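Heads up, one of the protein chains got dropped from this complex, but the rest are sitting where they should.
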Amino acid sequence: MAILRVENVVSGYGSMEVLHGLSLEVEEGQVVSMIGPNGAGKTTLLRTIFGVLRPWKGKVYFKEEDISGLPPERLVRMGMAYIPQEYNIFPSLTVQENLEMGAFIREDDYRPRLEEIYELFPDLTDRRQSGAGDLSGGMRQMLAIGRALMLNPELLLLDEPSTGLAPFLVDAILDRIKDLNDQGVSIFMVEQNAYKALQISNRAYVLEGGEKRAEGNAQEMLEDEEIGKLYLGR
Amino acid sequence: MEIEGILSFLASFAVMASIYAIFSLGLNVHWGYTGLLNYGIAGFFAIGAYTSALITTPKPTGVLADFVDQAIGLNQPFLVGVLGAAIASGLLAVPIGLLTLRLRESYLAICTVGIAESIRLFLNNEAWLANGPEGLVGLPQPLHGLVPPQYYHYLYLGIVLVFLALIYFALERGIRSPWGRVLRAIREDEVMADADGKDVFLFKLQSLVLGAMIMGIGGALYAHYSAAIQPGLFTGLFGTFIIWAMLTVGGTGNNRGAILGAFLVWALWSWSTYIVGKVVPAGLQTRAPFIRYILLGLILVVVLLRRPRGIIGEERQVSRF
Partner (left out) sequence: MPELIVYGIILGSIIALGTIGFTLSTKIAGFCNYSHGDLMTVGAYIALLVNGTLFSNVGFLQSKIGPLSFGLGLLICFLPAILVSAGLAILIDRWVYRPLRRHGAPSIHFDMVSLGVAFIVRGVIYVIWGADYHFYFKGVRSMLFLPLGIKLRPDEIFIMAVAWALVAVTYLFLGRTRVGKALRATADNPDLARVAGIGTERMITWNWAVVGALAAVSGVLYGIETQLRPEMGWLFLLPLFAALVLGSIGSITGALVGGLVLGMTQQISTAWLKPTYKPAIAFLVMILTLIFKPEGIFGRRR
């Protein structure tokens, strides 16, 4: 089953159209990346999927249910989580409080899940009471992901998780993302660092100027010369 | 005689409405064309009125000096007073602009409130300057001897309409000029205009000064019409808020809208005074004027909720709002 399906979505800001009829899908259990240059509309796409923006035309389906334009509060309950690119933590709250906020809508006791997240990201354990704003870039990203995981989402939307991170940290984060996928979480990732993104993905799309330029198996795209020239900087 | 009474009333109504229309045009330059949130119109109003008053009256001498404290009295003609008012108001806008224009809009708003308040406090407390809370009276009225006193309204109306027309046409020309186009571009998208190499700050400052000068003229015209001014007159309601209501109702970004809004809201204001006078029992009469607060507030809220563009709305040449 396609856990996420985007059908001919047109979207934008104010009177400016950014996405011109985009379609894609993410199979359950896969890691799918969307690469492309800056300004291509990658963040707009994620925001349209997650209900921050309403699609002007087209539809979005989650687990085959029409979620087009539903607000984030609903989607979070349905099993989707979104990690924005910037400002993706609550800087004036502690690490622990950030995670607690991730579990805000949980009816049941979130504490077992909290411990699981700390096991996943052991570096955060020592810093439970630290202000999140004092964390380094790599730790912030981990916290941002941890927050999103508090509700056991089935699908994780990530906006450029490698932003502002040193290369070895980028590998660390992407490895964690792959680990999550091994545990059953479907991943849809938008990334600037196309090469590394493709390495951990099953499938990939190329977005440029609000339109789909290419799609296919990630491994094949890695080896494709043209794609390498245009988007992977080879 | 009935007719005369009505005409006279209409004339004085039109004078005040026209003076307020001038303020409205000034606010339109600030807010409608440049997106500057000026909540301190009362400050420019007061500066204009007081400057003109101080320029056109003589320094008190003899017996009068015992009752009236006035630091400056130049005893110049009316037009010099109006000119002085415009210049003083414009000059005031310069430091305000330098301080606040680089800030976010919300900060500009509260800063203008603070400045207007400070001006009022200063005029009120520093009695040596302009007689403090008692204010200045006996301000000269231009061309006073020309007609019998009961017809003075019509004469002054003529004077005010001339100013209004001049300002209106000047603004209409201005907004279609290259300068005006840049101003509109800034309001549409400041980042883009900046990237285009236009000095955004300078344009905003010019707009602030221009609007302030217009408001200063309004203040002077008011002062010479009522012939008496006190600091307590330039309150938030009477000196700032009512003008906002006028521009919002008439149509932000549109000079004709500014004038229309002024006349409409002033009509509502005068009419409500009349109605309240008739309807409210004598005991509550002192409270009745405060109904205007509620009325104006409601007007502003309702217009912003239902029809934020106002009655006329912005002209098609400028797209947003």
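Letters A and B mark the chains in the order given here, with residues in each chain numbered from 1 onward.
Note that in this section contacts are C-beta pairs under 8 Å (C-beta built on N, C-alpha and C of every residue); 3 or more make two chains touch, one makes a residue touch a chain.
Note that this is a predicted model, so its numbers are computed, not measured.
Asks: By the document's own contact criterion, which visible chains does the hidden chain reach in the full complex?
Replies: A, B
Asks: Sort through B:37, B:155, B:227 or B:311 and give me the one touching the missing partner chain.
Replies: Per the contact definition at the top, the residue touching the missing chain is B:37.
Asks: Please identify which residue in B:11, B:80, B:113 or B:227 touches the non-displayed chain.
Replies: Once the missing chain is taken into account, the touching residue is B:113.
Asks: Pick out which of B:3, B:279 or B:305 touches the chain that's been left out of the picture.
Replies: Touching the chain that is not displayed is residue B:305.
Asks: Have a look at A:38, A:92 or A:183 and name the one touching the chain we're not showing.
Replies: Missing-chain contact among the listed residues: A:92.
Asks: Extract the touching residues of chain B with respect to the undisplayed chain.
Replies: Looking at chain B, the ones touching the missing chain are residues 35, 37, 39, 99-100, 103, 105-107, 109-111, 113-115, 117-118, 121-122, 124-125, 236-237, 241, 244, 248, 286-288, 290-301, 304-305, 308.
Asks: Tell me which stretches of chain A touch the chain missing from the display.
Replies: 50, 52, 71-73, 76-77, 82, 84, 87-93, 97, 100-102, 104-105, 133, 147-148, 151
Following the convention adopted for this analysis, only the chains that are shown with their structure count from here on.
Asks: Could you state the distance in Å from the CA-based centre of chain A to that of chain B?
Replies: Between these chains, centre-to-centre, one finds 54 Å.
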